[in-house]
Every structure is written in structure tokens, then in C-alpha cells.
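Note that this complex is displayed minus one protein chain, with the remaining chains in position.
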Amino acid sequence: MSAFLNTLARDLFPLVWSGMIVGCLYALGALGLVMIFKCSKVVNFSHGNVAGFTAFLVYGLSSGVLMSLSWGAATLLAMLCAVAIAFLIYSIISPLVFESDLTSTIATLGFGLITQGATLLIFGPDIVSLDLPIPRFAVSVLGLFVTGYDLTVLAVTVITIGALFFVIDFTKLGIAFRAISENPFAAEVCGLNLRSVHYFAWITAAILGVIGALLIVPTTFLSVTTVSTFMLQAFAAAVIGGFASLPGSLVGGVLIGVLMNLFAFYVSPEYSSTFLLGIILVALNIFPNGILEKVGGSRV
Amino acid sequence: MSDTFGQRPANASETSMLKQLTSGSLPTLALIIALAFLPAMLGGSWTFTMGLCFANSIGVLAVSLLVRYGGEVSIGHTFFTALGAYSVGVLDAKYGLSLFASLPLALLLGVAFGVIFAWPSRNLSGIYLAVTTLALALAVPEIINNLGGITGGYEGLYVSTPIVSFLEMSMQRYYFALLMLVVATYLVARLRKSRQGMLLLLAKTHSAAADAFGTRRVWARISIMGISGGIGALCGATLAFSGSTVSPGGFTFSQAIFLLVGSVVGFYGLSLPRVLLGGAFVTLVPHLLSASGAWIPVFYGIALLSMILIGHHLPRIRKAMKLRKEAG
Partner (left out) sequence: MTEPQTNTLRGEGISLSFGGIKVLKDLDVEFRAGEITGLIGPNGAGKTSLFNCLTGAYTPQKGNIGYAGNSLNGLPPSMRAAKGIVRSFQHVALCPDLTVRENVMIGVARNHHSGWLNAFLPLPRGQREWAAMAQDANRALADLGLAEMGDLMPDALPPGMQRLVEIARAIVGNPSVLLLDEPAAGLNNSETSDLMAVLRELASNDLVLVVVEHDMDLVMSICDRIYVLNFGELVADGTPKEVRENPNVVRIYLGSDDD
């Protein structure tokens, strides 16, 4: 019995903890996808590529490849860039959004390809390492190894999500966002501008993407595919959360993080994408409307 | 009066095959004949590339078919092409078996896995299904690499067993791909004039109406995924034979997106010229831009966007021009 508890303490708790940390980042990515989907019914497949591009921008602006700015200035500039890209993408596809959500979703794939190519063209295919000033310490709490990185991720996630929910709950734009997500037709009849709310969602999503991308980089190196691969987990988190629920994507993100960690440790690290496919299929069959929704009857 | 109406379709169906090959598709027939003589005019390397182009056209057909008859978008069709390609590759490289054995296996696996995938995803549609196929596409390279003992891992497999003895291998690679493309587009054209095809189309547009006339939505989904998966596997088998090698690089997530791009470029058409346009796009763009790899995704992205935007804006512009003309 005590041996069992020992293995639990040695393997399981650290796995769950680190899964939760990385799950927070998946949740940040998923929140962006869900924000956009909630109000415009478009799945933004360029999300990961744009976030990856901005992570490279931070690297390029702070390491001397493009400029030698401080990391803070570089991050700020990259964020502005992400906002500009989101603005541009939405401006181009907005006529499609009101016609067919599937067509506009395919169009975002096109932007994803372009951004991926642009990253390759500017920064090349090599792997780079991006150093952010994250506190480097580690403490042991009840046998759990907690690092400065873990606490940074937690803090940033809590602050970001807190700010996001504050904006959605209390600002005029946020309330318009909620109204339009509930019923776009009624909201438009009441005089709310769909387009400005869509811009709000796309820009917020871009910022969330940048934060998520920058925080994921310290755990791995930065390459063209790092962030877009990370975004698949974000997609899965969004799907599990029901794709239209902000709290759902939070739960989904943490769940995916923990499950993937457990799978990689106890089963096999080599089949993680296959496992993810399995999770998505199972989750969509058990909770077709997301993990936080009750299964209800539908009207024909 | 009603007698003549009763007879007309009976005659029509007897001659429909003839009709299809003559009046309705004369340009298609001319195109097939032109393509049959193409190798005489092209060099060896272009003949090879055109073979790949035909193979990719079949893949584009599989994606477009799912859009047209299922109303669904797949960004994971590399799963099915990989199935087909590795059926051919493994049977050839490990057992020395030719396409006579591996092609039926490829088709069988493609249909079977189409059905197997359709069952758990039967209640998903639109973006939910698209995201699920995305996960499917991402799982493919991983599975291939981890089954290195069978698939040859990163290095892949070489396909070299000829189908017939009297023709040069390079010609076999070309004509087999052409034949498969013609057969696939013919079969799909037949589907349109069949009971099952009609029911699939109704289930796509009005699933409640289809249900009320005895067609279950789940049947429609499973059928179209099975067919599309089978054609996807046919694409893979043809790619393996005509491309002579099978390696994970041919079944990446990007390749899955490129197939969708090809389908959009052909405006989801199912006719031979349309899918050929899409297939040519998928094959020739990387071929022509092979010197500058980073431009390939950019070019695909721009092409995808411009086709979508043209498809969206052109009818409106035309309408506006017409109105202006009428006013003036």
C-alpha cells in the first residue's frame, strides 16, 4: 500500500502538476479559438501559425537578427504585429463570414499557409532558442517539484483570463460580444455592430495566442512547427470544451494537458497525436455540446 | 400522352452510357485522348510528373466528392492516401506482389477505414468534423514512423514490380495513373445517376426530408465516407506505383491541406477536367517552386485565398456589371 502511495507521489502527482501547467497554455490557445468561433462561427486555423510567427518576431527583435531591443519592447512590438495581422485577416475574410462559415474557415487555412511560409522566409527552417526573463528557481512542496516557470505560467494565465473575463463581463464591447454570441440576429436588430465585435474577438484571440506561444517556448525550442503543433492541443481543448464555451475551453485545456502527460508517461510518448484523435472522438460522442453542457434533446 | 413520357426515360437509360461517352462529354473524351498521347511529346521527367499529377487528381476527387455528396470538408485525407500507398508499398517491397494483389487491398482498407472513421464521427458535422479530420491527418505521420518495421520508417519503400511485362516501366507508371483517374471520374459520374447518389444528395441538403423517405443520415454519412475513403486509398495506391516510392513525407499535414486546396481550386468539381486542374495544382506548384521551398506554402495560401475570394466576389461583380449595362 505504501509502495503504491510512493509511486503515486513520485510519478502521478508531478505528472498531473506539469500537465496542468501546460494545460493552462492549451487553454490560452483554446480561448482564442473559442472567442472567434463564438461570435463569428469561424474556426481560425491560422491561429497557431500566427502565434508562432509572433514568437519568432520576439526572437528576431530581441536577439539581433532583426533588431536588438529589450525583450519587453520586442514583445510589445510583436503583439502589435499580431493585432495588425488579425485585423488584416479578418478584414479580408469578413465578406465571407456572413455567407458561409465553412468557406471562411477554409480561408483561414490559406492565411495559415501564408504565415507559415513567411516565417520560413524571414527566419529560416532552423531551430532557435528564445530566452525570456523567467525566474529560475525550484522548490519542493510536499514532494512536488515546483519551478519558477510553473509559477510564471500559472500567474500569467490567471491574470490573462481574469482580465479577459473582466473585459467580457464589464465593458461595453464585452457585453456586445456576449449578446452577439447568444443571438447574432437579435443583437444586430438591437443596433450592435457585428463587425466591430468580430474585430474585438479576433484581436483578443491574437493577443492570447502570443501569450500562449511565448510561454510554451521555454519548454521546447522554437521552430516553424513548434507552435502550430502546440495549437493542435488547443484545438482539442476547444473541442472538448464544446467550442463555444470559454470556461469549457479552460477545463478542456487542463484536461488535455493532464491526459496527454499521463498517456506519454504510462503508455507511449510516440502516439500522442493518435491519442489526441481518440480523445476528440470519444469526447465528441459523450459530450457533443462540450464537457460543461448537459446533453439535451434537440428540436428538428 | 403519358405513354410517351413513360418511354422516354427507359430509352434514355439504355443509351445513357453511350450518351455519356459521346455528346455530354466530348471535350472530356478529347482530353483523355490528348493525355494518352502526351508521353510521346514529353520528356521522361515530365511524364513522371504528369503521372503524379493524375494520382493527386484522384485525391482531389476524393475530397471534392465528400464536399459535394456529404457537405463536409476534410483536412485529413492523407490518412486514406497513406493507407492506399502503404498497401501497395508494403506488398511490393516485402512480398514482391504486384498491384493485382495490392490495389484491391488498398481499396478495401480505404473503404473500411472510411467507415470505421465515420462511425464515431457520425454525429459531427461542419467545423467539428473538420477539426476531427485535422487530428486524423496529424496522427498519420506518427503512425507511419512508429510502424517502421512495416513501413520502412523515414526511409520509406520502393515500388518496382511491374503490372505487365510488355511495356516499359516508366510508361506503365504513367498509363496506370491515367487509367485510374479516368476510371475514378467515370465511377463518380455514374454515382450521380444512381439511387444511392440521389439519396446522398438529398440527405446532404435536407436530412429531415431524407429521413422521412427512408434514408437515415447515419447511412448517408457512413456511405460517403466509405466511398471517399476508398477513392482516397486509390489515390495513394496510384501515387505509390506512379511515384515509385512511398515515404512519410508524402502524407504530412501540409499534404492534406494541399489536397483541399486542389479541391477548392477545381471549385469542388467532380469532372475529369476540374479534378485534373486541382491535381495539377497540387503536383506542379511544388515541382516548379522546388528550388525555393518556403514559397510553396505562401503560394498555396495565396492561391487558396484568391480562389475563395474570386468565387465569392465574381458573381457579385458580374451582377453589378449586368445591372450597369442594363441601366446604361
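Which chain is which? They are A and B, in the order written, and residues in each are numbered from 1.
In this text, contacts are C-beta pairs under 8 Å (C-beta built on N, C-alpha and C of every residue); 3 or more make two chains touch, one makes a residue touch a chain.
This is a predicted model, so every value here is computed, not measured.
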Quiz prompt | Touch criterion as defined above, residue of B:61, B:199 or B:298 at the omitted chain | solution = B:199
Quiz item: Hey, which of B:150, B:164 or B:209 is the one touching the hidden chain?
Solution: B:209
Exercise. Consider the whole complex, including the chain that is not shown, and state which of B:143, B:191 or B:222 touches that chain.
Key: B:191
Practice problem: Just the residue numbers, please: which parts of subunit B touch the chain that's not shown? | Solution: 1-2, 5-6, 8-10, 12-14, 16-17, 187, 190-191, 193-199, 201-202, 204-206, 208-216
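In this section, only the chains that are shown with their structure count from here on.
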Self-check item: Whole-Å gap separating subunit A and subunit B, where each centre is the average of the chain's CA atoms
Solution: 33
Quiz item: Which residues, counting only subunit A, touch subunit B once they are in their complex?
Solution: 37, 41, 43, 45, 92, 95-96, 99, 101-103, 105-107, 109-118, 120-121, 125, 232, 235-236, 239, 243, 270-274, 276-277, 280-282, 284-285, 288, 300
Practice problem: Note which residues of subunit B are touching subunit A in the complex, please. | Solution: 73, 75, 120-121, 123-124, 126-128, 130-132, 134-136, 138-139, 142-143, 145-146, 208, 254, 257, 260-261, 264, 293-305, 308-309, 311-313
